[in-house]
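Complex shown without one protein chain; remaining protein chains in place.
Note that the chains are named A, B and C in the order they appear, and that numbering of residues resets to 1 at the start of each chain.
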Amino acid sequence: MTSPNIKVGIVGANGYAGAEVLRLIASHPSAELSVVTSRAHFGKRVCDVFPALPSPLVFSDMNDPSLKKCDVVFVALPQTAGAALVGELIDANVRVIDLSADYRFDDVELYEKTYNVAHPRPDLASIAVYGLCEADRDKIHNARLVANPGCYVTSVLLPMLPLCKAGLVSDIIADSKSGTSGAGRKSDEAYSFCTVDENFKAYGVFTHRHAPEMSEKLGKPILFTPHLLPIKRGILSTVYFDVTDADKALNVLRTAYNNEPFVSYTDALPEISSVAYTNRCLFSARFSEKRGIVVSVIDNLLKGAAGQAVQNMNIMFGLNDTAGLPLYAPV
Amino acid sequence: MTSPNIKVGIVGANGYAGAEVLRLIASHPSAELSVVTSRAHFGKRVCDVFPALPSPLVFSDMNDPSLKKCDVVFVALPQTAGAALVGELIDANVRVIDLSADYRFDDVELYEKTYNVAHPRPDLASIAVYGLCEADRDKIHNARLVANPGCYVTSVLLPMLPLCKAGLVSDIIADSKSGTSGAGRKSDEAYSFCTVDENFKAYGVFTHRHAPEMSEKLGKPILFTPHLLPIKRGILSTVYFDVTDADKALNVLRTAYNNEPFVSYTDALPEISSVAYTNRCLFSARFSEKRGIVVSVIDNLLKGAAGQAVQNMNIMFGLNDTAGLPLYAPV
Amino acid sequence: MTSPNIKVGIVGANGYAGAEVLRLIASHPSAELSVVTSRAHFGKRVCDVFPALPSPLVFSDMNDPSLKKCDVVFVALPQTAGAALVGELIDANVRVIDLSADYRFDDVELYEKTYNVAHPRPDLASIAVYGLCEADRDKIHNARLVANPGCYVTSVLLPMLPLCKAGLVSDIIADSKSGTSGAGRKSDEAYSFCTVDENFKAYGVFTHRHAPEMSEKLGKPILFTPHLLPIKRGILSTVYFDVTDADKALNVLRTAYNNEPFVSYTDALPEISSVAYTNRCLFSARFSEKRGIVVSVIDNLLKGAAGQAVQNMNIMFGLNDTAGLPLYAPV
Partner (left out) sequence: MTSPNIKVGIVGANGYAGAEVLRLIASHPSAELSVVTSRAHFGKRVCDVFPALPSPLVFSDMNDPSLKKCDVVFVALPQTAGAALVGELIDANVRVIDLSADYRFDDVELYEKTYNVAHPRPDLASIAVYGLCEADRDKIHNARLVANPGCYVTSVLLPMLPLCKAGLVSDIIADSKSGTSGAGRKSDEAYSFCTVDENFKAYGVFTHRHAPEMSEKLGKPILFTPHLLPIKRGILSTVYFDVTDADKALNVLRTAYNNEPFVSYTDALPEISSVAYTNRCLFSARFSEKRGIVVSVIDNLLKGAAGQAVQNMNIMFGLNDTAGLPLYAPV
């Protein structure tokens, strides 16, 4: 095959997002897995730790010098934990796709207030590109550091950004529901099977950290309420707003992503199962006179995390967006 | 035992709501199951059709004259299907608790428009009492015909009625999520396990029939969006509204049901599993300056249907509200 | 009410089995909750810890002297943890129903080998009565100490004991499947929602501790393989065996529990949902020439734990077996 073989590192491959990047890269036609790290599993073979991932690679750690020989490194660590490493990699001319919140905010103070930490590398904030693929493809292509968007944020921005840019909407409420993998790999009774199964709850009302990220990108305040669904994967966001011109708004939604392989308006209201295990986002809308409702669905670990990260890699390296990414959802 | 033994009939015991009434009455300390009907299972023993319900009673049909010898008959049929029978029973001085929508509306025209049918017995609409137990206990006590409220409606009215009566809120949006038993016993691919499991969707946006019922009872318009949860039982409603005085509103919510065994304000946001398989409604609230959010949970088949129906029976016959009704949720 | 009011204590009410005893006793017509203990929640009100259990009682601890004023105490602690307390209570003439494995074995050495511990109170082993309600009602009635059987064990013994006593079967294999609540309240990734949901596995092959308990009670070796079901509650055991006379065996199964309210042979193969949230055991059988297969279902937390424990209390105190115990399964 004559396509470029991108050398890939993954830091934090034990977490769900990192493990999904690993899975995608392992079967990517133009990428090659060079290094995977996990503090918890250092020195063990991936296939011995995760029978689901039959890779013979051995987990390394964050200090592995091979990371600096990669073409691109995915960093999938909790906020601030990967920040120093991200800086070193950038300094070593390795391109980085960071799945944490560290570099998502234009406004560093807003980041610090939202996450209640000092920003580890404010100097890098200015070179980071926000990796909402369909919104910023050119910038992403040239980026040294891509900040992969939050999962809830992606489900809301994709339909709402075009409406906000067109100046058609106000007073936005996003009522979002996420599968439990969004909480990450957990040893916690709150995420135990017997607690989550046959249950449903709201959480983080008025306080969830994805609200400021949405607001900054939309340029508008937003009221955001997340809920925990008893399913493994998927987000559905029901977004309510006041609309000045429903016809125009519908037209904006129908046409905004005409040439995009992964993002589509559908006449029918979309369901999570239509996008689970794919990198797609589907949305639809309904309008009364002054009110609009958008329903949007993604797979939180793919378009909401690992899939969008790989799509960002594809864009950075001049590949088709769809390379190595699933479009069709299983039964 | 010296307590009154109420002779009970159940029409439509094959449906989920009817089957739950059957289950509750079978172990009710002051009621006695006299007649159960099911067109589908006429002539069969309940225990042979439903191994889960070990009753030796034989399913009868709607024409069974024993129905007129009951003290009270629960009618759990689709709208209009039980209306003629309800009339006959009322004429025969049998008290009726109707679980359909037929007698829920004060405004008969609104009913006809909402359900797209001619009202079968508009003459009875005026004697029917809306059976939201905690709101209308006195009227229910004396009622000959009780119209049991809709499941979504109950989850919204219990917290929102006191706020509306106090004139504190406007611009209400109810984003509700229901377990699949709310759709009833179904042979339909849309409700098959492989369709619903690991899935989630919105439906009936701007068009669900429970919205007019909510509006009429609240005396205000409401934007209502239902969603289908991949669980068997339970409703969680997230209700957004503008509030004129948050402190007053919180106080109203905290005190409205102080003496009620089944309805409670909780400081923590309630989860469906805390009320599943019980007749309770729990709710909590959060406020910003001008916005309020209420989260409310019920079991759709108990407080949202069969449980509230039995509670209505208890009130009609002067028993404690809690007689024969579960307060404690299982693990 | 003139029925006896049994004063009840529950030790270990935080665990799933203890919480279910609490739930059952709270609505039991002839029992009164006096003391509930939980090390984890000492000093807190039950309703504040568990919104699902609206009891105003305050959690006490194991040293609470009120325990010795109870008529009966349910001890729901891990093996050996409650043994000293059980001894003290027995010495104080309080009757005890122990839900652990401590007193289940006739053969103390077998217990010690199986659980790899020294028996805490071998002197009490001889007075303990094995509480398989339908098998030992008279002994249980007079018992000071009842050892509540294991959940898997109950599902297998109820159908297989009569067959073994009749000398009709040999070469028994029990392939059992349990809901996840059988593992108890857990903060462990192995029991997290994302691990268990949409998954299924065998575990403890050739090594599970319920096998020796089954063998001792059946008087025969048994090959037992447990599996973990992605459901909250219920056990289904598929039991394979060689049979000498299939007709006789079927007759034994059909008649063994003719007068029992909770245990029944059914012609159709039983499903877990027919017994979930009830205290029943249903089983059926199929035979070829020399082989038999029994399928048996229970709710692991009720007939397999808390429900059988309360049934034992009912027997001990001369009440109907069914007092306070659910017979009808919800939808």
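Everything below uses one rule, namely that a contact is a pair of C-beta atoms (placed from the backbone, for glycine too) under 8 Å apart; a residue touches a chain by one contact, two chains touch by 3 or more.
Only a predicted model underlies this, so the values are computations on that prediction, with no experimental measurement involved.
The missing chain, though absent from the view, touches A, B, C when the full complex is examined. Contact with the chain that does not appear here is found for just one residue of B:185, B:248 or B:291, B:185. Against the chain not shown here, subunit C presents residues 173, 175, 177, 194-195, 197-203, 205-206, 223, 225, 227, 229-234, 236, 238, 240, 269-273, 276, 286, 288, 291, 293, 295, 331. Touching the omitted chain from subunit B are residues 16, 180-181, 185-189, 191-198, 230-232. For subunit A, the residues touching the chain absent from view are 16, 19-20, 22-23, 26-27, 29, 51-55, 181, 198, 232-233, 264, 266, 268, 270-271, 273-275, 277-278, 280, 282, 301, 326-331.
By definition in this document, only the chains that are shown with their structure count from here on.
Because subunit B and subunit C share one sequence, their contact can be compared position by position; here over half of the interface residue numbers appear on both sides.
Here the CA centre of subunit A is 46 Å from the CA centre of subunit C. Per-chain Cα centroids separate subunit B from subunit C by 35 Å. Residue positions of subunit C with contacts to 2 or more other chains are 16, 181, 198, 232.
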